[in-house]
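Shown here: the complex without one of its protein chains, the others still in place.
Labels for the chains are A, B and C, by order of writing; each one numbers its residues from 1.
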């Protein structure tokens, strides 16, 4: 027997448990700022369908009903977590709620797709990973940037040796607002860069130094994060909720070439500079000189497809075909470990925290 | 008797000691990268004249002779330091030579104009300050940026209360090269920002955290400096000799307004944003909300006169009229203290150093 | 009796003719590139509702059904033009079809909202205007840009005398593609600027010169349009389908101040420069000098609301309250007259055509 899906003026979706499926049925918890994008991308896929959406806000529920009259709604997460026609739960809520919702979803046999950052603590992340492995369920952490054309292309440039040995990753990610009430600016904005660094840098981070300041409430609204890696690689992330202008620019330095990634540039997000510097042994062992090389610049065309669409499709693929996603719970845990260390460092005004 | 100066096809400059002077006679030590700018600006002033230039390089001497046949040249600093027709010595040499040259100049009764950073250590700076005060001689440290239209305008914006309470100063100062052989990138590039922060921020720095890494020789070529001030003001400086692009951008956040200073923008260096964020007490004491305000942007016209020209003129004025320059030895010392602390912090991978 | 509108999971809209209405019922012909924006904005308004959509393409019909199951669809325009529950028809089809559809709509007593350019010829436009006036029906031509915050703000700057006497309007509107099959690049892109010039410039155009060239088929794909006005005002429009980069930049020069409007700048679309030039009578009647003034730049905050939303609401207001829209058939006709003249000029490689 096959699964029947008919879409149209009055869509009806019917599944039978225990049969071969080629569509995962998703429940989404949280329909605030990011939730609608999750629903749009999971619902419009060939291999996934959103069955139910949970939000405590009556206003959010109303928005769902207007846009998706065919999707069930609820204000009670338990309705969703225990529904028998749901295979996977997407958790798009504030970070302090992730662990509890994720744990209950896994306990109910659901695969989970969790907004970043994965959890509040590494202990929570480890517990979820262990639980999912025991129950043979998938965890995907929503590190959306890893699915953008720009990040994929940078990874390729590094893998192909185009940049040579990596020297540094230096990101500026600032704008005016939006304050997250439950976390500081580092937990809000840095996970993007930490997941990208985790993806691009082959080495594992060794130590973290974080500085920053708060001006409006007790949470830091400006933060500077340094991550030390082996082989003299260094990462730096500048995050700020009080910047007059929006900046999303990352410099990546390599021995052979260097990259500027400006995510706000519609047409030329990546620029690869044929520039470098190396030590040359000028005349004798005692005369070391730095020589610079400056050449062409090249802006590779970057794939324009919506990253979240690709990620949603990948999640369905991992669940349906029992593949382990590369942005799994372990990837989420690695980011949380750096964030935890950053908080410790920040509290001590920049004390180095070894990982 | 008056000083006679006749300029023309064959310029002759004659001074007599012991008489009223309205021109200072300057000797310049160091005619490498920055020296020619110093000579051009001191020589072309109404109240200063360059009498002698010292450089060890025969090639530099040749360049002087081609451009300024009327100026004496020497390869021996003592010729210049002991010359009786020299009132002030400009020291435009690598930083490790500053102290010795400056001390001898002061001992010989010369006022001094010293390239930034002032000295290698705060102890050296203190000794020079004490010596100059004892001999009633002037010290000016070449913090050129303080004489730019942009920095003067920012100071005015702060003094006039246009920005409101200051939140942060965040500068990015990166480019490819030029390696200084005797110092790391923080000592090379950060003094610009440290002198500007000293000038703009009313509070005194309390602590410093510096991180960074080296890739070519033992000196850090990428560095990140956080400076903590009272009243939750924070400074941050990002310096890098291995950047594919040149960036000279500073964000300054205030309670009422925010500034972007892009020193590479020929026409609109300063942009003042009528943007801000503040805590509002929404409904009760338990409900604190951040409210944002976004309004017009305004690019004030910035004075275009060459900063070094203004500074050279100011030096002559201070010497001739016995005024104490605001960029004096104490100002130089304050910058050196932060640099010293930065080095200590950097060596310990970000340990906070209290000032 | 009142009109009842209930929106929700299964929306039902009921009107009765001859009663007081506060909602116009719209039929939309054409659901290609621009049509979906028209439907979205007319359908989501307080005072308008889309009742029926007509498109010959089965694929377009399918897209309507997915997004708006409650809206009737048809492939036959006559269904829509003769429907008794439709008050106004929006014609979002290729320009060569505008006249016939518009005429039939008016003959059937419908108000019309017509995509720009209004018609293929001024004779057609005049006939439609005459017909609408005779039947007391409204014509609105979709000159969307007139409803943007940027254009409204520029109009205000001019009306308030901020710019002083107007000197010129110079627009560059270029990108790669999209070729319109039935018109050349001037008819495709210049109507935007011609409608804006009609709105901003108090004088009436006197003459037109158009040059251009074609490279792929017989239609010009690059064009340059000069429009002469009284009082030495000059307009210029540079349109190009074969540009490697997208540009949407207009310079507006006035005696007192000048404006740069960059429509691709997300945050600072308008920049007002306190710059000008004037003749000064230097020493006597024989010595006329041009003096320049250069001052601050100012980027006024521009309203961010979607222009088409405002326009759709305005159309409903004009129909319901019997107001004459400023972007009426006469406005459409004025643009078509310049386009007609441009075609004549282009065919004769730049011959001046008087209006």
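Annotations for the structure displayed:
As a convention for this text, contacts are C-beta pairs under 8 Å (C-beta built on N, C-alpha and C of every residue); 3 or more make two chains touch, one makes a residue touch a chain.
Keep in mind that what you see is a predicted model, and the values were worked out from it rather than measured.
Looking at C:39, C:54 or C:258, the residue that reaches the missing chain in the full complex is C:258.
Residue in contact with the omitted chain (choice from C:275, C:309 or C:330): C:275. The chain not displayed touches chain A at residues 267-268, 274, 294-301.
Seen from chain C, the chain kept out of the figure touches residues 167-168, 170, 172, 174, 176-177, 179, 207, 209, 211-217, 222, 224, 226, 228, 232-234, 236, 238, 240-245, 251, 253, 255, 258-260, 271, 273, 275, 277-279, 288, 290, 292, 294, 345, 348-352.
As a working rule, only the chains that are shown with their structure count from here on.
With respect to chain B, maximal separation of chain centres occurs for C (centres as means of Cα atoms). One inter-chain figure worth recording: chain A and chain B are separated by 42 Å, centre to centre, where each centre is the mean of the chain's CA atoms.
Centroids of chain A and chain C (each the mean of its C-alpha atoms) stand 42 Å apart. Centre to centre, using the average C-alpha position, chain B and chain C are separated by 55 Å.
Looking at chain C, residues 267 sit in touch with two or more other chains.
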